[in-house]
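One protein chain omitted, others in place.
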Amino acid sequence: MIAVLKSSATKEQIEKLIAWLKSKKLAVHLSEGEFCTILGLVGDTSQIDIGLVEGLDIVASVKRISEPFKRANRKFHPDDSVIDICGLKIGGSDFQIMAGPCSVESKEQILGIAKSVHASGASILRGGAFKPRTSPYDFQGLRADGIELLLEAKKQTGMPIVSEIMNANHLPMFEQVDIIQVGARSMQNFEMLKELGMTKKPILLKRGFSNTLQELLMSAEYIMAGGNNNVILCERGIRTFETCTRNTLDISAVPMLRELSHLPVVVDPSHASGIARLVKPMAMAAVAAGAHGLMIEVHNDPQSALCDGAQSLTPEQFSETAERIRKVREAVAA
Amino acid sequence: MIAVLKSSATKEQIEKLIAWLKSKKLAVHLSEGEFCTILGLVGDTSQIDIGLVEGLDIVASVKRISEPFKRANRKFHPDDSVIDICGLKIGGSDFQIMAGPCSVESKEQILGIAKSVHASGASILRGGAFKPRTSPYDFQGLRADGIELLLEAKKQTGMPIVSEIMNANHLPMFEQVDIIQVGARSMQNFEMLKELGMTKKPILLKRGFSNTLQELLMSAEYIMAGGNNNVILCERGIRTFETCTRNTLDISAVPMLRELSHLPVVVDPSHASGIARLVKPMAMAAVAAGAHGLMIEVHNDPQSALCDGAQSLTPEQFSETAERIRKVREAVAA
Amino acid sequence: MIAVLKSSATKEQIEKLIAWLKSKKLAVHLSEGEFCTILGLVGDTSQIDIGLVEGLDIVASVKRISEPFKRANRKFHPDDSVIDICGLKIGGSDFQIMAGPCSVESKEQILGIAKSVHASGASILRGGAFKPRTSPYDFQGLRADGIELLLEAKKQTGMPIVSEIMNANHLPMFEQVDIIQVGARSMQNFEMLKELGMTKKPILLKRGFSNTLQELLMSAEYIMAGGNNNVILCERGIRTFETCTRNTLDISAVPMLRELSHLPVVVDPSHASGIARLVKPMAMAAVAAGAHGLMIEVHNDPQSALCDGAQSLTPEQFSETAERIRKVREAVAA
Partner (left out) sequence: MIAVLKSSATKEQIEKLIAWLKSKKLAVHLSEGEFCTILGLVGDTSQIDIGLVEGLDIVASVKRISEPFKRANRKFHPDDSVIDICGLKIGGSDFQIMAGPCSVESKEQILGIAKSVHASGASILRGGAFKPRTSPYDFQGLRADGIELLLEAKKQTGMPIVSEIMNANHLPMFEQVDIIQVGARSMQNFEMLKELGMTKKPILLKRGFSNTLQELLMSAEYIMAGGNNNVILCERGIRTFETCTRNTLDISAVPMLRELSHLPVVVDPSHASGIARLVKPMAMAAVAAGAHGLMIEVHNDPQSALCDGAQSLTPEQFSETAERIRKVREAVAA
């Protein structure tokens, strides 16, 4: 971290600041120039609140040289993290497709979709039991019953399951869920992240719709700081001025996150576009850009889906998409 | 709500859709034109999930005529809501200033600031006990101890207090807190909003940094749907491309929210700009635009604040700002 | 176009509005419901200024059913447009790579790069002669001399050339330039678009960094309205809150533009990311998403480039990228 001091800073003020920084166990490297004084700070600067230093009267500006995240940082963990999900691996050269309905609606529905996507190449079953909805009057999910139905589908197909949590109090219900999803709106629910950090569950952490990659990695850091390193990052589209699509898939997030972090990176092309016919090209693009996995909404009857039908593929469309994904993966790996 | 159907829709499909809509207790008004068929839906359309209807194959587009919020809607509640806080009123022609430190740090600090801002014109004391921080390594607040110190300051000054909640499990600790603040990052923590809706506490609901006014009002609706109508809306700046300021105060939110809703509207110029020397002009602008209240950060020693020192006023600056606010209020009312 | 009238509209007002709409040669379909009156407008509604109608006191809201662009609209031109550039074709199943330096710097530089990228698979040479720079003190391009050097490179390699125009007065200098580029900052320079519409030159129209796809297509419409149908659309990244990358590539723009319009769609991964090491994955993603072409910056010595060196590939990196692009194209087509 580098702090540039104002030329008006007095010697006494500078010494006071240096003493404070040293009390934080940082080595301070002072460089007095003719036009400004620069402090170079060496040590664990991730524990320094940059806003505090910027707020000081004698400080003109502060710049981090190293990122404020450590456990998620590739610099301190050069190899790709590979996360194990009931024997399936994701990360490094291991690729997985998660597929299933936006919402679990009935036993028949979830079992039908699970068997179908399993046969076409999906290895993990997704399904929402708790649904964050903008309106209190919209369908809020089957909740506990939805989790039960997912577990039944897991039993019958052998597929691990992933489902979203909205309240840390619900953790006991997620005991047999294989991957716990943190949705975009909860990415900065820091209290919940802390509790997830105290479990050992793989966490699928979705990027908030207006959050930066650094903020996403800081939220991963919250989970990892508690001792849980099983974090999977998920790009699911950001809010932009474009109105043709529900969100805008930030495809550059894939190589950028892989550069900044060792954690696996997954893309959700269904929420990113909100339009079923864009899912195939977006999924192909995500794989071409280096994604470790995909999360795709599939519904046996999108026209009657209780939620997000407009963005769900039919099982037939999913099968065709999965086939195309295989081809692009070969082109990338070749 | 109006649904425009595609010209390819068959008579049978249209009839099926109409039957479904009628099952939702809506009156359906059919208008077959030469170029498209239009369905006008009358009734409580707030219970209809617009995404579901848009997702239907035969539907070209859907447009709400009425807003999807009811309890927060001025149409059904033409008069300004006035909320009572221990005898103080906010809303309508009643205006209040909330002031205090970003974080409660010590007994001496909070008592000193409380007395000082009270003397200069603030009527409600703000202070953070639970702090949402981007980094797990930053100061997270004094938590339960912070609430205790606020209560002590309330006892000594008689000022009602407002403080942020981050976890519905903490509600018992907020029993004597007069206004519970929902921070920008929690605006769409729907599970927590539901629990706050089951209390009778005044809730200060801050707008998320990338949320629209309609989304803010839908979150107010979550609280009100539970039976708690004591919601105060707070504009605290949105994320834009501008980098000179931390956020961008959306000043037009003030008259726009007052038009859409009957709830009181408060502005937080401290978080909106992130720069102490902008707080006075932003506070004056908010009052000129019609705000029912202000929330301003004040710190006795901003240089040593544990959080957000850069945006805090000194007690002297606050006093000067409060004086200026009075003058602008007179000009607005005159 | 559908106009929803307020319930307060009088019969006389409605009749006056209908008469005005009919004077615009529109058929008006009136539907009086119990809760509102709806006007369905049939005919060439692209000539109606939606803002004017929305501004009327009796109008509650207006919704376009058909897009406001005609000549660029796939609905009226179902087949892909294929544009001929000196015998090379772009659009439909024809794919081209444009490569070259951000700025033309010297004869030696442009000739060297041109020969090198030609050998590795680029078919069109890009090079900036007029450079839009944020600062008046930055390098503004070799201007007329730059065009001369591009023409020399065209002569020696046989490659068609593409270069940016910043002022319609410069058109005579672009007489032998094969594709005229309209930069992101000029996308809504309507006066210049009109003049380009009066030529027959292929125009590469870049999307403005905060413009929607509809606005891009309206700018294409400006050119086409003048009689020039040779428009190539280019996605080059939009401004978002992300700071790791210079811009954010909107990859969904590729399939979305192809759905809305018949015009060829090209992607510029160099400007979209601003980081050389992201160009290869972004180029692969663009091809996987269905782009008809790519525009890639290549510099023989990025470290000494007078402009945008950070995002330029070396000729070796370009060759490797072009090879990978071929593989992804095969996977897409297979």
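Lettered A, B and C in written order, each chain numbered from 1.
Operating definition for what follows: contacts are C-beta pairs under 8 Å (C-beta built on N, C-alpha and C of every residue); 3 or more make two chains touch, one makes a residue touch a chain.
These figures come from a predicted structure and were not determined experimentally.
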| item | value |
| --- | --- |
| Touch with the omitted chain, as defined above, among C:95, C:174, C:222 or C:318 | C:222 |
| Touch with the omitted chain, as defined above, among C:31, C:46 or C:66 | C:46 |
| Listed residues A:60, A:151 or A:171, member touching the removed chain | A:60 |
| Options C:177, C:307 or C:331, residue touching the unrepresented chain | C:307 |
| Options B:3, B:98, B:162 or B:238, residue touching the unrepresented chain | B:238 |
| Residue in contact with the excluded chain [from C:54, C:175 or C:323] | C:54 |
| Those residues of chain B which, in the complete complex, touch the missing chain | 210-214, 238, 240-245, 248-256, 259-260, 272-273, 277-278, 281-282, 284-290, 324, 327-328, 330-332, 334 |
| Missing-partner contacts on chain A, residue numbers | 2, 4, 27, 29, 31, 33-36, 38, 40, 42, 60-61, 63, 65, 239, 241 |
| Interface with the unshown chain - residue positions in chain C | 46-47, 49, 51-52, 54-57, 68-69, 132-139, 166-169, 185-186, 188-192, 194, 209-210, 215, 218, 221-222, 225, 239, 302-303, 305-311 |
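Rule of thumb we're sticking to: only the chains that are shown with their structure count from here on.
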| item | value |
| --- | --- |
| Greatest separation from chain A - chain, by CA centre | C |
| Central chain of the complex, centres being mean CA coordinates | A |
| Distance from the mean Cα position of chain C to that of chain B, given in whole angstrom | 40 |
| Where chain A and chain C are represented by their mean Cα positions, the distance between them in whole Å | 32 |
| Euclidean distance of C-alpha centroids - chain A vs chain B, Å | 27 |
| Residues of chain C engaged with two or more neighbouring chains | 241 |
